[in-house]
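The complex is shown incomplete by one protein chain, all other protein chains being positioned as in the whole.
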Amino acid sequence: MLEIKGIVKQFGAFRALDGVDMTIERGKVTLLIGPNGSGKTTLINVVTGVYKPEAGRVYFHDDGKTLDITGWPPHKVFAQGIVRTFQIPQIFQKLTVMENLLAVARGQAGEGVLNAMREGRWAKQEEELAERAFEILDLVGLGDVWDRYAYSLSAGQMKLLELARALMAGAKLIILDEPIAGIPIAQAHAIFQTIRDVNAKGVTFWVVEHRIDIAFKYVDYVYAMASGRVISQGAPDAVAKDPKVIESYIGG
Amino acid sequence: MASKTLWIAVAVVVVVVVAAIAALVYKPSAPAAPTTSSAPSASTSTTQATPTSTTAASVKTVTIGALLPLTGSLQFMGVSGQCAIQLAVQDANQMFASKGIQFQLVVQDSACDPTAALQKLQTLYSQGIRFVAGLTCSSELSAVKNFAEQNHILITSISTSPLLAVPKPYIFRLPPTDNAQAKVLAALYHMLGIKRVVIVYRADAWGQGLTQAIINETKKYGIQVVGAFGYDPSPSAMPAAEQAAVQKASAALGTPGPDAAFEIISFDQDGAAVVQAAMNDPVLSKVRWFGTDSNVYGTAIMQAGGQALAAAKFMGAVASPNPDDPHYLHFANEFKKFCGHAPTGYDPYYYDTAMIIMEAIAETGSTDPTVINSVLEQWGKNGTYVGATGPVYFDQYHDRQYASYLIVGVVIVNGTPTWINAGFYNGTTGQITVFPQGQALFSS
Partner (left out) sequence: MIRDVLAKTVALVIALVVVGALAFASPLPKDVRVLLQNIEVYIAIYGIYVISLNLEVGYLGLPQFGKVMFLLIGAIAVGGIATKLVLLIYQNAIFKAMGAYPLAKISDYCMYYQYSVTSLVNQMLAQNPALGLGYFLFGVALAMVLSAGLGVLFAYPAIRLREDYLGILLLVSGEFLRVVTYYATPVACGVNGAVIPDPFAWALGETRTLVYFIATSAFLIATFLVFDAIGNSPFGRALRAIRDSETAAAVFGKDIVKFRIRVLAFASAFAGLAGALLAYYFDYTILGTYLPIYTFIGWTMLILGGLGNNVGAIVGVVVYYIVQTLLDIYKNSLQAVLHADPTYLAYAIFGLAIILVLMYRPQGIVPEKPVKTIDLNKVRERIQRKIK
C-alpha cells in the first residue's frame, strides 16, 4: 500500500534519514522499531507531508493506481486516506473530546463558509458523525469524558484521544506513533486488540512502538531502524533474534 | 444549557447599562452640576440686567470645556494651550467676580483625532457643557461641525485651514486662515519687486493649503509662481525628501536674479533640512528667501544655516498683535508667570478662544449658546473684543479677519545671525511698516 524508496532527510548537517526503503503491505499491521533518535518519527513526518525529504520517493498504491505523494502537503496526503497520530499528543486543546473527533471527520459539508450558515446542509451528516464518534470513544474508553475540554485530560487519556481521532478520520492507512507509551499493561493490550479489530475490517496499520514485548504479539511484519537506516526486517520472531537489532539497542 | 449563560450575560449587560445611565443621570452632586441647574437657558435667552445677580449669595457657576491634543503628534501645542486657557479662566474669574459669575474648566484630550474629538465633545455635551474652546486640528473641526451645529454647542478653534472657510454656525476661529498669511506674503513680495517665486512645501493639509493660497494671492500682483514642490514631512523621510524637493525647485527657477524668490513652507525641523539643501544650490543661494509663521523664530533652522538665512534676507510673517500692544505685553507677562515659559505661536490665540467666550457670557449674563453665537457675530463686526491677539474681527464665516502680522527676518547682529522683528503688517489698513532694525532686509 505504501512504498518508501531511498528517503533522505537532512537537518542541517545531520542526516536523520539516510536512504530508507520500506513497504507497508495492504491489510497488514506493520511495526517499526528502533532506538531513540533512529528516525522513526521523522520518517512518518516525511510520509505525511510535515517534512519534505531531500531525496527519495513515497508511493501510495490504492484502487489499482500508484500515486507519487512525495512532498505533498499534509491535507492532500490525508485526502488519499492516510492518517497519523503524534508521539507527543497534538490534540485540539480548547475543543472538547467529542469536538476533537468531529473536527477530523472526512468530507464535511459544513466546512465551507457558505454552507456553514445553512444548517440543513450538514445537520444530518453531523448526527451520523456524532454517533460514530460516540462509538469510537466508547471503544477506546473515553466515552465518559466526551464533553470535557481536551486540555483537562490526563496524559494517558490524551494518548487515547490521539488514537480515537485517527480512527475517526476514516482512513485506509493509519500510522500510529507510539500508541501505548505510558499506558498501563492491560489497557495497552486492549489497544492492540482494538487495532487488530479495526484491521480486520480492512484498515492497514503502521505502528511505531518501543514496547516490543506487547507489540510483537499483534503485528504481522516488523522493520527495525537505527541511525536513519533500515537494519532489519521480517516476521516478528526473526527480527527479534536478529543480532544487528539487538546490538543497535545495546549500542544505541 | 447555553441559554442559561446567555441570559446571565444579557442580565449583566443590562445591569451595567442601567448602572452607567444611573451614573450619568446622577449629576446633581457632581461638580459640573450647577451649570445646568442654575442656568436655565430659556429664561436667560435675552440680555437683561439682572438685579438679583449682584447679591453675593447668588454666584453663578458656568462650566466651559476645552478640547485639546494633550497626547499625539500635536501634544506640544495642546499642553501649552491648556495652560493658556487655564490662565484665561483664572483671569476671567478675577475680572468678572463683580458680576457674580464663576467659571470652571473641564479639559478633554482629543489627540488630534477626529473620531476621538467628536466622542469627547459628546461627553462634554452630556455634562451640560455648551461652550468648548481650543479645538486645534482642522480635521477635528470637520468631524464635530455638524454635531455642534445641531446641538448648539459654541466652539472656538485655532484651526487655520481654508477648507473650513465656509458658513459654520456656532464655530469661530481665532487665528486668521492661511489665506490671510498668503496675502501678507504676496504683499511683501510685491513690495520687494519680486516677479518669480518657487515654493518648497510640507505635503500636509497646512502646507498644501498655504501653497495654494500663495499661488492665488500672488496672481493679483502679477507675480508668477514658477513651481511648487511638496515633500513628505514625516521625520523618517528626512532629509532625502527635502533635498529632492529643493533640487526640483532650483531647476524650476532656472536663473537667479533680483526679481526671483524662494519660499520655504515648512516647520522648524524639516525647514532645517530644506535650508541645508538650498544653501549650496547655485541658483537658490543667489535669491531672496521667505518663510512662514511656522519656521520663523525656529532654532533648528537657524542652527542649520543662520549665515545663509541672513545672506538670503530671509523673512516670514507671523500673525501677531503688535509686539508693543499693551494687551499682548500683559498677556505675555502673565503667561510666563503662570506657565513657566514664554508664550509660543498659538498660545495667545488659545487664550482668546476661552476668554472671548467668557467675556461674552459675563457681559450678557446669558449661557445660551445661540445668544452667545449672535453676540460674537456682533462683536466680530465691530471688533468689540480686544484680547491677547488684539482686536478680534470675524468675517461672514466666523473666521478672524484684519489680523495683523509681524514680519520677522534674520540679520547679523554682532557677527551672529539673529531673529529680529523687521516690520509690521497692519491687518486693518494692509500697510507694511518697516522697523528701523529691519531696514537692511528691505534694501535691495
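Before moving on, here are some points about what is shown:
Residue numbering begins at 1 within each chain, and the chains themselves are lettered A and B in the order written.
One rule holds in what follows: a residue touches a chain if its C-beta (ideal position, glycine included) is under 8 Å from a C-beta of that chain, and two chains touch if they have at least 3 such contacts.
On a predicted model such as this, the values are computed, not experimentally measured, just so you know.
Screening A:35, A:110, A:141 or A:156 against the full complex identifies A:110 as the residue touching the chain left out. Among B:91, B:113, B:293 or B:359, only B:113 touches the chain left out of the display. What chain A contributes to its contact with the hidden chain is residues 48-50, 73-75, 77-79, 83-84, 86, 90-96, 98-100, 102-104, 106, 108-113, 115-117, 119, 122-123, 126-127, 130-131, 134-135, 146-147, 149, 165, 169.
As for the chain not pictured, it touches chain B at residues 2-3, 5-7, 9-10, 12-14, 16-17, 20-21, 23-25, 30-31, 36, 70-71, 106-109, 113-115, 118-120, 122-123, 125-128, 138-139, 142-143, 145-146, 150-151, 161-166, 203-205, 208-209, 212, 232, 234.
The working rule: only the chains that are shown with their structure count from here on.
Note: centroid distance chain A to chain B, computed from Cα atoms, is 72 Å.
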